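Note that one protein chain of the assembly has been removed; the remaining protein chains are unaltered in position.
Coming up: chain A.
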């Protein structure tokens, strides 16, 4: 259509033009960056932990009685738990994924490499007994599970005594890029850098810290920590039984020994909710902001074009009198809108990357991948055309008689 005169006329209405351009630019910058962050967070939040999240929960026990024997209690508790109907399995453990708390170490394939850090892989350590794999619900993809004979007790003085371990696939892949991890030896787990033999690989078990870069590098160690009268159990219920089982487990432990506190019973689902609460809040806020910006900008365009249509009634009537078709009038406003949005997008592109650079510097955000900008620009163009539809139709229905009927 007739771009140039529309452009010229637009340039004579700079205040309105500036309003829309700035609004579109800011909206573009905000939605591109917000959407990027939201999608990034939703990927992070959506990562599987590798364990049976719906069926499992943990519960802690802390003995205070003078005659409290933590070793005896652990064995008695586990026997009691495993005997409860609805329990698939139970194990003692130090932590679970999604808790942001646990033990980490550096694992290598050669002894004595802890000094310089080359070839050392960060990994989380999970202690469990021979029921651990079943209790976590992780999937063994290679090798064998733990047996009763693999499990070693340890405390602060003895340190870890275990001689075998199971790796997650991710950790096995970085330690042994050529494969064949099962049967090989690793260092950095047991006391005094004793070699530990890899006996199996599980598909996946996230580290407890959701912010870790190598979030799937975990090592499973057959060990029970006997320290300070404290014990923690991971219980896995049969499908649908977890919520009914939790109070029963609590009672069974309390009944099993009265000289202790049974506390912090928490399902893994709850742990997930807790650990990602901020991410979810962030996603909601950003999502709400995006919707609000789009609505405000859309309404802003509707408002301004409506105002312009009203102000230009006589002009529209005159154009119609001079031979404009209804479609010519409609496309005038649509073209004008496209021009304004176009300028907004140009300015918005600068703002988008400026904003992104600022976020990168201050909030450790990643660089915005390029497809966001064209997608955002398209969204703004569509928004603009939708917003102008009503006012443009109203303009198109102005009667040409208005040319002579208005003063």
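Definition applied: a residue touches a chain if its C-beta (ideal position, glycine included) is under 8 Å from a C-beta of that chain, and two chains touch if they have at least 3 such contacts; residues count from 1.
Just so we're on the same page, contacts and distances are computed from a predicted model.
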| item | value |
| --- | --- |
| Options "Fe-S cluster assembly ATPase SufC", "Urease accessory protein UreG", "Putative ABC transport system ATP-binding protein" or "2-oxoglutarate ferredoxin oxidoreductase subunit beta": UniProt name of the undisplayed chain | "Putative ABC transport system ATP-binding protein" |
| Contacting the left-out chain in the complete assembly, out of A:158, A:254, A:273 or A:399 | A:399 |
| Options A:8, A:156 or A:258, residue touching the unrepresented chain | A:8 |
| Sole contact to the chain not displayed, among A:325, A:360 or A:382 | A:325 |
| Chain not shown, touching residues in chain A | 2, 5, 8-9, 12-13, 314-315, 318-328, 399-401, 403-407 |
